[in-house]
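Every protein chain but one is kept in place in this view of the complex.
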Amino acid sequence: MRIKVGIIGGAGYTAGELLRILINHPQVEIGFVHSKSNAGKFIYEVHDDLFGDTDLKFSATYYSDIDVVFLCVAHGEANKIVAEFESSVKIIDLSQDHRIAADHSFVYGLPELNKEAIQNADYVANPGCFATVIQLAILPLAEAGLLNGEVYASCTTGSTGAGQSLAETSHFSWRQNNLSVYKAFTHQHLAEINQSLMQVQKNDLGNLHILPQRGSFTRGILACITLKSDYSLEQLIALFEEKYKDEPFVFLSPKNCHLKQVVNTNKCLLYIEKNEEDVMIVSVIDNLLKGASGQAVQNMNLMFGLPEATGLKLKPSAF
Amino acid sequence: MRIKVGIIGGAGYTAGELLRILINHPQVEIGFVHSKSNAGKFIYEVHDDLFGDTDLKFSATYYSDIDVVFLCVAHGEANKIVAEFESSVKIIDLSQDHRIAADHSFVYGLPELNKEAIQNADYVANPGCFATVIQLAILPLAEAGLLNGEVYASCTTGSTGAGQSLAETSHFSWRQNNLSVYKAFTHQHLAEINQSLMQVQKNDLGNLHILPQRGSFTRGILACITLKSDYSLEQLIALFEEKYKDEPFVFLSPKNCHLKQVVNTNKCLLYIEKNEEDVMIVSVIDNLLKGASGQAVQNMNLMFGLPEATGLKLKPSAF
Amino acid sequence: MRIKVGIIGGAGYTAGELLRILINHPQVEIGFVHSKSNAGKFIYEVHDDLFGDTDLKFSATYYSDIDVVFLCVAHGEANKIVAEFESSVKIIDLSQDHRIAADHSFVYGLPELNKEAIQNADYVANPGCFATVIQLAILPLAEAGLLNGEVYASCTTGSTGAGQSLAETSHFSWRQNNLSVYKAFTHQHLAEINQSLMQVQKNDLGNLHILPQRGSFTRGILACITLKSDYSLEQLIALFEEKYKDEPFVFLSPKNCHLKQVVNTNKCLLYIEKNEEDVMIVSVIDNLLKGASGQAVQNMNLMFGLPEATGLKLKPSAF
Partner (left out) sequence: MRIKVGIIGGAGYTAGELLRILINHPQVEIGFVHSKSNAGKFIYEVHDDLFGDTDLKFSATYYSDIDVVFLCVAHGEANKIVAEFESSVKIIDLSQDHRIAADHSFVYGLPELNKEAIQNADYVANPGCFATVIQLAILPLAEAGLLNGEVYASCTTGSTGAGQSLAETSHFSWRQNNLSVYKAFTHQHLAEINQSLMQVQKNDLGNLHILPQRGSFTRGILACITLKSDYSLEQLIALFEEKYKDEPFVFLSPKNCHLKQVVNTNKCLLYIEKNEEDVMIVSVIDNLLKGASGQAVQNMNLMFGLPEATGLKLKPSAF
């Protein structure tokens, strides 16, 4: 099978990461990479790590003679573009425009939650990075009806999570060797997480608090989640093992994990500890991969009936 | 006044930082800097940033012809050394050997808690870095009797907090761009914090959980603390303002703060937010200064009747 | 074709990187990964980014029922191991033991210099990382007989270049935000570079000086090379274009390049500038890939008649 893809919003971080994956994907052919502001330039003039890897150029227009289009545009712009494509074109939207179920037909694209629906979907809304790292850590508990108290998720994100726009907090002189908290209790991904929790746990959902921090690293999110449970550690581990036993990208680590175990991969590592009734779950992903473009390709694979990990066996950077 | 000081364990990080402060302290004369393994070497051969600043050498012996000795030795060794000094020598112990009240006469040296006792003390036990950053954030609440539920302190520390010994997690190839959790719920500073809480709040103390993380930066600790309270934000701010209004090193910030605001200073910045009944307090210090050697000098100033900030008006590194 | 490989010295950085490549190489089967000190452990207990990717274990022994063995042992140990393998086993030695031609039958494994010889070789000595980044920048000049004056190569290397052993200069507290020069004029890779220069340029070779620096990054080497030439910039560019036009991993960049364009790839980017008679060449590689394990796999591909880039189309980490 040959899948012809289009990318809209081709100059941003998520589009660049998508291109890094797709140019090596064995069953993908890139139809167009649209970018208004860069039309006519070589892809590698913007994503300069791709110099030597591709001679594609950004296009000024996009068209429907493709199998699937990835929307890498800003929040609020994706929903305007959908109507421009014929219904034969599948859509994967990396923005947050279609994550909350509403009067649209997008499936929420977290494969570990909605695999079958994704396989049958034409339109998929790719989850947020904080939403992914947190959901993978608590969905097994929610499915077992255990998520009924206070849940604190302290999450530290790399600078690429904020995109490529320049801001004081993304200035090297500011961020290097630094750490800071932002959007405490109010992170925009709460809504999509709560929507998923409601989907799997009909009773009381607990009360999730997200405490996001800006880390002095470039890629990845580490979530350190605490909650109370009367399940034993063994019972909790059994829940997670069962939940993820057939998933190609989610693994329960027998020892504490660190961020760089997953950087430059599509994996999520989880680790559980228990101290009296207190549970701690550590969850790590690469925000640009499992938290964005890698998951988008995983969704594409599912939508087209390919093995889920096709093109996603990425060499970790490790260091 | 001229204070003659001795330092034991002169080759470690806290001794180095003490020397960086004391060689510019207007009322200090350095009597000896003891280091078994480095005796005879110049100080700058170990603390090489002091090249050009001092021609002192490490000594093989120590003696009592001093006014105060700083113990910068490993935990477990400080309590063996105390008896070797005549009672005329004041002692400031940077190890954790005398932090918990027991059959010894050390005052717990957190100036914002025990200022008067420190001023009258001959022996002071310098608090731990995590203990300092957390206590300064919650003592005002404890004093008001508000600390009666679950308190979560997610704390991320720089690499200097682990000392200069080499370990996998302090290897640059490992730690750069990385993040990891360790000693969840079991950090050794819990005991001294709980001791202080008991000192100021006789009723239920709440239940403090520390979630330490290893950050990819060198200096500083950021604590992000969450708890519930029915006090309004204004009431909480008033508590903190009142508590710290005369303290030279602790400040309540009107906007969210970041780590590098305090790096290379003896300051602690605090910031409070409230979202419904949830309170978040951010607290930042430099672990080697307010979390160790700076606080030790602050204690020395108090013990000798000097203005508390003498020699501690340090230029922030800022970047 | 199915190539069965063995790895000796499996716990080090270069072996880890080799494993990251080989577990996804479409024509490789891993026979054994030998490590005396880790025998019996899972590979992922040492190279923990491979958790979830492989269930291989380190072996205590090695054997000859393989097609090729990679020697990832310390310098001085590789030459003792060679004799233990039957002549049917090809050998790729990543140590420096066989780089200098002597009474052995190893081909110096720089594909851009010795491709044909490598294709016909049973034994290949993989070049050093500094040697690779510098040779790719100056071989086109040497082949044209232009390297006859002073050549200065200021090279800054990431921490992984020093291996995983712990040392003061690899401590995070020391190296973060730092920079330093070492082994000025005396770097051990000079010998292999000069050997290659003699191979291609029979007349005066010029006088190469290497000024190595320790950078505060983990992966990569940037070489900034200066020399004098009366060739015009256009002539120089033509030389480089011609030399590398069919090479899959070496590219002349039309604009100045930076290290992260090649990190986590097997590529080398080159950039040339001219100012009056002064020439500057910038050359960047990932020291663990084109500078070590990636090049080793490139050599393996050549030795077994595979397309040179098989298994080496790696996603750049970019950030």
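Letters A, B and C mark the chains in the order given here, with residues in each chain numbered from 1 onward.
To be clear about the criterion, a residue touches a chain if its C-beta (ideal position, glycine included) is under 8 Å from a C-beta of that chain, and two chains touch if they have at least 3 such contacts.
The structure presented is a predicted model; accordingly, all values stated were derived computationally and were not measured.
Of the listed positions B:E29, B:D48, B:D204 or B:E242, the one in contact with the omitted chain in the full complex is B:D48. When the omitted chain is restored, the residue from A:H34, A:H47, A:H98 or A:R175 that touches it is A:R175.
Residue A:F217 is the one among A:Y123, A:Y152 or A:F217 that touches the chain missing from this view. The hidden chain makes contact, of the residues C:V263, C:I285 or C:L312, with C:V263. Residue positions on chain A in contact with the hidden chain: 13, 158-160, 164, 166-168, 170-177, 216-218, in rising order. Although one chain is not displayed, chain C still touches it through residues 150, 152, 154, 156, 158, 173-174, 176-182, 184-186, 209, 211, 213, 215-220, 222, 224, 226, 256-260, 263, 273, 275, 278, 280, 282, 319.
With the whole complex as reference, residues 13, 16-17, 20-21, 24, 47-53, 158-160, 176-177, 218-219, 249, 251, 253, 257-258, 260-265, 267, 269, 288, 313-319 of chain B touch the missing chain.
One rule holds in what follows: only the chains that are shown with their structure count from here on.
With centres defined as mean CA coordinates, chain B is found 39 Å away from chain A.
Between the Cα centres of chain B and chain C there is a gap of 46 Å. Residues of chain A in contact with two or more other chains: 158, 176-177, 218-219, 257-258, 260, 263, 319.
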